[in-house]
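The structure under discussion is supplied below as structure tokens; questions concerning it will follow.
One protein chain is absent from this view; the other protein chains keep their places.
Up next is chain A:
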Amino acid sequence: MSALPPYASTGQRIWHYGFRTICGLIFFFLIAPIMVIVPLSFNAENFFTFTPEMLRLDPEGYSLRHYVDFFTNPNWQGPLWNSIKIAPAATLLSVCLGTLAAIGLSQPHVPGRRAIMAMLISPMIVPLIISAAGMYFFYSRIGLQGTYFGVVLAHAALGIPFVIITVTATLVGFDSSLTRAAANLGASPVTTFFRVQMPLILPGVISGGLFAFITSFDEVVVVLFLGSASQKTLPWQMFTGLREQISPTILAAATVLITISIVLLATLEILRRRSERLRGLSPS
């Protein structure tokens, strides 16, 4: 941000500082509730409050006991593994279907492409509880309710809109003369897709995939409707944990989830920058 120019009027000065204050407040309200969880998860006591020892920064006040509990207690391990199984499967499915849909819908000659696009994106707009209830009735009829496959399918449906949106955005910048060039050089449409188009839209595919993964990994409403006890995921366990046994292990679980999210987003950013450098969009 540039400094105030010397000719700025009083109004401009007030806005200049007011704007910074508003931005600061927004960041504070967004981040503070999440950041508070991290130190609390190292609490040596079984409480959700900062003990006097913690405030004095006394090592006695901190411990890893909630993390130990999280990684050893079968009540947490089962859901953790369920989440680790369901989320990647749902991600893979949404990435494949979403990418294909985005490429198909970016062809100008597809009839009714706007309507189809709106339909595919609707899971993102329709209130989750309504989708979940609808899926519950539909999936129980066809015997998918209470199965891993059912949960994966439902989560994939929720993830597809993210993939479609990010891949469509990448395709806007995709030069269609590149596919023509590839065809002209003798590459079949399949070779062209894997050798030319896919590497160039990969950043969009990856970020869509990450959003799909996090959607599935954080999802609680649909899994409550569609899952049975054996498909209990991490968010579900946290949700019941909050209602039934208020234990700081939830905070440890939350910190682990936050860490995973940050790592994923950082990976995404690094990949995006790498691909920009390869495409020559920014100086190397």
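Going forward, a residue touches a chain if its C-beta (ideal position, glycine included) is under 8 Å from a C-beta of that chain, and two chains touch if they have at least 3 such contacts; residues count from 1.
Here is the rule we go by: contacts and distances are computed from a predicted model.
When the listed names "Biotin carboxyl carrier protein of acetyl-CoA carboxylase", "FecR domain-containing protein", "Spermidine/putrescine import ATP-binding protein PotA" or "Phosphoenolpyruvate-protein phosphotransferase" are checked against UniProt, the chain not shown comes out as "Spermidine/putrescine import ATP-binding protein PotA". Of the options A:V196, A:L210 or A:V223, the residue whose C-beta touches the omitted chain is A:V196.
Contact with the chain not shown here comes from a single listed residue; of A:L4, A:V36 or A:L178, that residue is A:L178. Annotation for chain A: contacts to the undisplayed chain at residues 175, 177-178, 180-189, 191-192, 195-196, 199-200, 275, 278-281, 284.
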